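Heads up: the structure comes next, in structure tokens.
One protein chain is absent from this view; the other protein chains keep their places.
In order of appearance the chains are A, B and C, and numbering begins at 1 in each one.
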Amino acid sequence: MPEEFEPKIVAFFCNWCTYLAADLAGTSRIKYAPNAEVVRVMCSGRVDVQFVLKAFAKGADGVLIGGCHPGDCHYQEGNYKALRRYRLLQRLLRQMGIEEERLRLEWISAAEGDRVRVVIDEMVETLRRLGPLHKSEALMEVA
Amino acid sequence: MPERIVRIGVYTCHCGSNIAATVDVKAVAEFAATLPNVVLSRDYKYMCSDPGQDLIRQDIRSHALNRIVVASCSPHLHEHTFRTALKVGGLNPFYFHMVNIREQASWVHENRVQATRKAKDLVRAAVRRVAFHEPLKRGRVAIHPDVLVLGGGIAGIHAALTLANAGKHVYLVEKEPTIGGHMAKFDKTFPTLDCAACILTPKMSAVRSHPNITLWTYSEVVKVDGYVGNYKVKVLRHPRYIDEDLCAGCLDCLEACVYKQAKVPDAFNLGLSKRRPIYIPFPQAVPQVPVIDPETCIQFKSGKCKTTCVDACGERHAINLHAEPQAHEIEVGTVILATGFQTFDAARVPYYGYGRYGNVYTALEVERLVNASGPTAGQVVMRDGRTPQTVGIVHCVGSRDENTHRWCSRVCCMYSLKLAHLIKEHTGAEVFDFYIDIRTPGKGFEEFYQKLLNERVHFVRGRVAEVTDWVLDPSEEGRLVIRVEDTLAGFVRRIPVDMVVLATGLEPRADAPEIRRLFNISCAGEGFFLERHPKLAPVNTFTDGVFLAGCCQSPKDIPDTVAQAGAAAAEALALIDAGYIETEPNTAHVEESLCCGCKTCMSMCPYHAVSFLPEIYKSRVNEVLCKGCGTCVAACPSGAMRQNLFEDDEIFAEIEGILTNA
Amino acid sequence: MQRKLKFQSEADPEWARRVSDRPGCEGLFSCLQCGACSGTCPLSIYMDFSPRRIIALVREGFRADALSSKTIWLCASCYSCTVHCPRQIHITDVMYSLKREAIGYRLYPARFPVPVLAQEFCKLVRRRGRSSEFWLVLRMALRSNPFILFKMARTGWDLARTGRLSLRRERIKDMDSLSHHLAPREVA
Partner (left out) sequence: MSGAYGYFPGCSLKGAGVAYEESLLALFRLLGLPLAELEDWNCCGATSYMSIDERSAILLSSRNLLLAHKAGYRDVVAPCSACYLVLRKAQDYMERYPRIGKEVHAALGDGDLKVLNAIRVRHPLEVLYTDVGPGRIRQSLVRQWHGGRVACYYGCQMVRPYAEADRAHDPMRMDELLRAAGVPTVDYSLKTKCCGGSLTGTTHEVGVRLNYALLREAARKGADAIATVCPLCQYNLDAYQREIRRASHEPFDMPILYFSQILGWALGADTGALGLRRAISGRKTVQQWFSERRVEKEAYA
């Protein structure tokens, strides 16, 4: 049988909510797809547009950004800043011919361990459907 | 990155079998050894153990390591442990990076091959990243010695007294007109049956008279600024219209009220008795100062009252009907949240008839009934004036139920047993306990259950289906019928009773979300406040200097609450006595040569940590105010803004590490 | 004397797993055995196993006992259990699922009218697209216990004289397409 395409996801998780949710998923032994690998940042607001573009340029098929729910940000409003950047990125990616679904922003609180599973599994599904990322010159230039 | 050649040591942990079971630790270690700059790679059973840490300390010396990577559990668990190990080993603790291959690999994946692959990727990323690490110094902030304790229940009282006795000044802020919380409503406490008042009221008056405690009842926190060691808190004191300093607590004003009969439902007695518009919640209330409730006081409603209360107070002039709310700004170094719980609203499960049938009570109401200082002076008489011959106690009302609350409220079983005993004692009634499981996991609890069994309380295992006035048999006429499957006897039973007691569960207070946001702490799914670590930091929160005590964290009984309150006080003391706290160095700073003075960073910072220096036309970060989120760094268009431990090149290296051979 | 002893060899855990995979049967294994279902069920007092015990039987894989029980056929689909269950188990749907299996394997109590009615009802609907009470009852009675008819005679007369007994055999126009959809299939 043909080897199934295994997408690679770079996940930027904020230290206070989503990273803790991932820890909770762990301690609750919730099983999810091994395709996402986490880069810990203090706040989703730290996620630089360059980080995302770099990830795609270096071969990520998808990028996931996880932050605290609106109003619950450990730094008051970092997640709103992340949201703004996310919108900008969506436009950017569209122009580079990269499917929007490849970038996902999720609010996952420290209590939502199972949400981590749902989001990552869903995303792997989507990316399997989309297939590997084809990198445009535009992308390689900016990153 | 610093000029010295990089010599990395990588340590992969088995965590017993926790990691080794699904991740091929040996393979990861061997793989790490092949990575650039890695001079040493080991695997070990328990890296966090003393011998584990020792390995690191020795290798630093013997192999001249200058970067350390540990692949084990979540940094939230042991990052601090290993950084300390580096320090002891004579290396700057921030030449370290931790890889989480337990919570993020072995525990969440089943396929050994994939889990191992992921672990390798993560290690590669860390190895690349750590090469860029730079030596950092922790800053220090002084801890203001004063403490804010929010909530005047048994948790808050105990925490406040502990701190005050240690010579610290405490602000105890309580929403209600008196401290005491739920415990003040109880008659006896399980399993020892000692009287709640006898153990609580002395502590309450101790609070009142303690020189180190500033007690503000009828007050709320409305604003919190600052950071660990230096919180600025705004407290709003609602007017009780009676000056606490002038009032002598003679209570003549109550008698003098133009209302000769009490007409207003008494909240403290859960509406089982009435009070006047000017009242004192209960005889042992602290402070011993009445309150005027403007909602019901004639003077406030119409302005046409003889204000006999004012006359009664006479020369003291303690009553001031024109009192205004007062705002106080206080500075504290640490905060203990002891805001407690509320009981489940039994009306949410209509099939138990609360509110429809007068003789259906909540457990808390019965606590008042059996209480000697309660509305019936300890007589268990029902709303219809009768004394019950048969009583049914329904467990798990609003607990263990996906339709209401899924958690077990932990105290209901025991307080139900206690009430069963007290009701029997007061009335000699037949008592039925309807339970799903009897949970008595505390010191002396099981013995108490045994005692109740011998007292011939009927224990029927089954979740009550309904409480109804539907009569099938003449013997049920005029009584409440409990319909339940006796799952042990194996048939459905109809048991007629005179009185039904609903053992309502504990739930987060309605205002918990506001408190949560004020102090910027996380909440567990159910809405209770989230502790930093369920086992290793049960009273800490993710906000430094803010601690938890009592039921605001999760349902618990009085012994556990008091223990936790003590623990919270100790944590606060530890900070205060240290006098300072070391801050994480992951703050932002400006590379002035690159700064173009666009001020983008300033609009990003919610803490006003970034200031602008017009003379050199550059931004500057106040590292004390900076909390290290890095939002400004991501926003800086010129790359002048940088964040320690989260430098761009560090994160780029990590990303590339993950994606090599992707 | 009847000997009550269950050997683990009589249990079929695989079956239990399969049942819990069927639509509506999720969460079987989260059952607390609290008995709320049996307590609220208006018919549990006539059942050989209370709904709670049926769940216990299914969970432990005692297939024959569960499928041959009268309980599943006494379930009148009032859904009282479903709205009371503290684990939100759709017990009524579990009963349906067991009924289907019992029918499929002819495991229901012999001449027990309920399954007979169900089958006759479906035949009728499959053939005509609608049910007609009179004919339905008639067929059900003939195939299970004709004596019911005597009991029903008086009621039938009451209905007749109040114009509530229609002898008309309803039928929908577009029968062909429907009957094609409804072609009987394998049961779970």
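Just so it is clear, a contact is a pair of C-beta atoms (placed from the backbone, for glycine too) under 8 Å apart; a residue touches a chain by one contact, two chains touch by 3 or more.
Quantities reported herein were computed from a predicted structural model and do not represent experimental measurements.
**Student:** Which shown chains does the hidden chain touch?
**Tutor:** B, C
**Student:** Could you tell which one of B:33, B:113 or B:472 touches the chain left off the display?
**Tutor:** Only one listed residue reaches the unshown chain, and that is B:472.
**Student:** For chain B, which residues reach the chain that was dropped from this view?
**Tutor:** So the residues of chain B touching the unseen chain are 349-351, 356, 468-472.
**Student:** Which chain C residues touch the hidden chain?
**Tutor:** Looking at chain C, the ones touching the missing chain are residues 23-24, 42-43, 46, 74, 76-80, 82-83, 90, 96-97, 99-100, 103, 113-119, 121-122, 125-126, 129-134, 137, 140, 144, 148, 151-152, 154-155, 158-159, 162-166, 170, 172-174, 178, 181-182, 184-185, 187-188.
By definition in this document, only the chains that are shown with their structure count from here on.
**Student:** Could you work out how far the Cα centre of chain A sits from that of chain B, in whole Å?
**Tutor:** 31
**Student:** Out of chain A, which residues touch more than one other chain, so two or more?
**Tutor:** Chain A, residues with two or more chain partners: not present.
**Student:** Could you list which residues of chain C touch at least two other chains?
**Tutor:** Where chain C is concerned, no single residue meets two or more other chains.
**Student:** Okay, in this complex, where on chain A does chain B touch?
**Tutor:** Checking each residue of chain A against chain B gives 8, 10, 16-17, 19-20, 22-23, 25-27, 29-32, 34, 37-43, 45-51, 54-55, 58-60, 68, 71-72, 74-78, 81, 85, 109-112, 117.
**Student:** Could you list, by residue number, the parts of chain B that touch chain C in their complex?
**Tutor:** So the residues of chain B in touch with chain C come to 351, 396, 400-403, 436, 461-466, 483-487, 490-492.
**Student:** In their complex, what parts of chain B are in touch with chain A?
**Tutor:** By the definition above, chain B touches chain A via 74-76, 100, 102-105, 107-111, 114-115, 117-118, 121-122, 125, 516-517, 520, 522-526, 530, 542-543, 586, 604, 606, 627-631, 633-635, 643, 646, 648, 651-652, 654-656, 658-659, 662.
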